[in-house]
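Note that one protein chain of the assembly has been removed; the remaining protein chains are unaltered in position.
Labels run A and B following the written order; every chain starts at residue 1.
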Amino acid sequence: MSKKLVENISLWQLAVLMFTFEIGSVAVVGVGTDTKQDAWIAVGVATVLGAGLVWFYVYLLQQLPGRNLFEMITFCFGKWLGKIIGLLYVYYFLYISARVLRDFCELITSVIFESTPIEVISITMVGICAYMLYLGLEVFGRTGEVFIPYVFTFIILIGLAILFSGEFELKNLLPILGDGFGPILKHVFPRLLTFPFGELVTFMVIIPYVSHFAKAAKVSVFTVLVSGFIIIYGTLIEIASLGARQMERTVFPLLSAAREISLLEFIERVDLIIVFVVMFGIITKVSVFLYGGLKGLEHIMNVPYRYMVFPISMIIGYIAIQISANNAEHIEEGIRFIPLYMHIPFQIIFPILMAPLLIWKVKKQKRRSDANGSR
Amino acid sequence: MVTFTFSVIFAGLLLMIALIDMFIWQQSFYQCISKLFALDQGANEGYVIATAAAGFIYSIAMDYRIRKNKRSQQS
């Protein structure tokens, strides 16, 4: 009943946030386009691996209940080394949130609102995220709850609408596994695993604040599977309606697919619905990364994160524009550099390195406290 | 402290972008940095620069407020 800011979200809210996080930028840029008509298989493989990865993250968190990623790092590496590593994570989170924001800005300015300056979109979007985070994690979770029914139904409806418009050609899916498993695995490993699924490493900052922490592992793995399923659904739609070659060429496949819709000679352009889904997904994604970065700064600098929300988010708005000169450069960086040199170390290598250290330290602490207790 | 954080994050992220550009496009460090600060003609980069500046001013104001609160609590 108190009026103070409550930093707590329910399991359902966690699931909602994870779900929108997953499908958010996937809906913008599309995944697995390199594997052509087998993209959905690649997504399926990545989903299973991603679920394992998320289970691993929650497993790490369970070793130290109630502490987030940054507190865990400090616990493992001591104060100063912990701060430096934490700062690296902060840079990673903030950089990725700027990238995600840029993805959306490119979508909006190049396809729908051609005359709007990209800077304005970047500022307004990051403003919304900042306002939401300023009001707290709880508000963030609830906003997700309000929008999730629309996001979910719209995605399903778009698929059905394409189907009824007669643009859905199963022929496009053939041949299944024409090139064998090789290209799929090659694509899954650095890129597909890290891009929608590995990014969930940010939730290591949010999951500790879930009210029923014990069930968090089950819920998050389940959510990843469900969202993977929805991504497969979306990919199938894209491949079947556009064909593998066209899908490879378009920058924003889901939007292009939705433009094939034509129902009753009245419902022809549902761009707005796509933009809504994407916009909400992006807001969630940027906010989650931003929250991760802010929480890290709070831990490192010992300043409550709400003081820093506005300055830091304004930096994000600036960086999102400066991050690259144009869309081509932006995507090139996203393919060549980011997965291999940023995602892999922060999402996979580092947590795996940290795991044995963490388990050893926790055991040591437990033994010591046991010894104290018996004395 | 907020201003310090702001500066650290701002400088760090710009450096990061420059390094990534260096790595991918094989340019020199100086080239990358100058690319960041070059104002394109006709682009509206003024908006974002103004926002970033507003963020900087906001952080200074925030610091001032925190210090004031602390002082009033002590006395």
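FYI, a contact is a pair of C-beta atoms (placed from the backbone, for glycine too) under 8 Å apart; a residue touches a chain by one contact, two chains touch by 3 or more.
Here is the rule we go by: contacts and distances are computed from a predicted model.
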"Glutamine ABC transporter, ATP-binding protein GlnQ", "Spore germination protein", "BLUF domain-containing protein" or "Twin-arginine translocation pathway signal protein" - which is the UniProt name of the missing chain: "Spore germination protein"
In the full complex, displayed partners of the excluded chain: A
Of A:Val45, A:Ile118, A:Ile206 or A:Met279, the residue in touch with the unshown chain: A:Met279
Contact partner of the left-out chain, one of A:Thr47, A:Ser97 or A:Thr143: A:Thr143
Residue of A:Ile128, A:Leu173, A:Val251 or A:Ile331 in touch with the missing chain, whole complex considered: A:Ile128
Identified contact with the non-displayed chain, of A:Gln62, A:Thr116, A:Gln246 or A:Asn327: A:Thr116
Residues in chain A touching the chain absent from view: 1-3, 10, 12-13, 108, 112-113, 115-116, 120-121, 124, 128, 131-132, 135-136, 139, 141-143, 145-147, 265-269, 271-272, 275-276, 279-280, 283
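The definition used in the following text is that only the chains that are shown with their structure count from here on.
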Residues of chain A that touch chain B when the two form their complex: 87, 90-91, 94-95, 98, 117-120, 122-123, 297, 301-303, 307-308, 310-315, 317-319, 321-325, 332-333, 336-337, 341
List of chain B residues in touch with chain A within their complex: 1-2, 4-6, 8-10, 12-14, 16-17, 20-21, 23-24, 35-36, 44-45, 47-49, 51-52, 54-56, 58-59, 62, 66
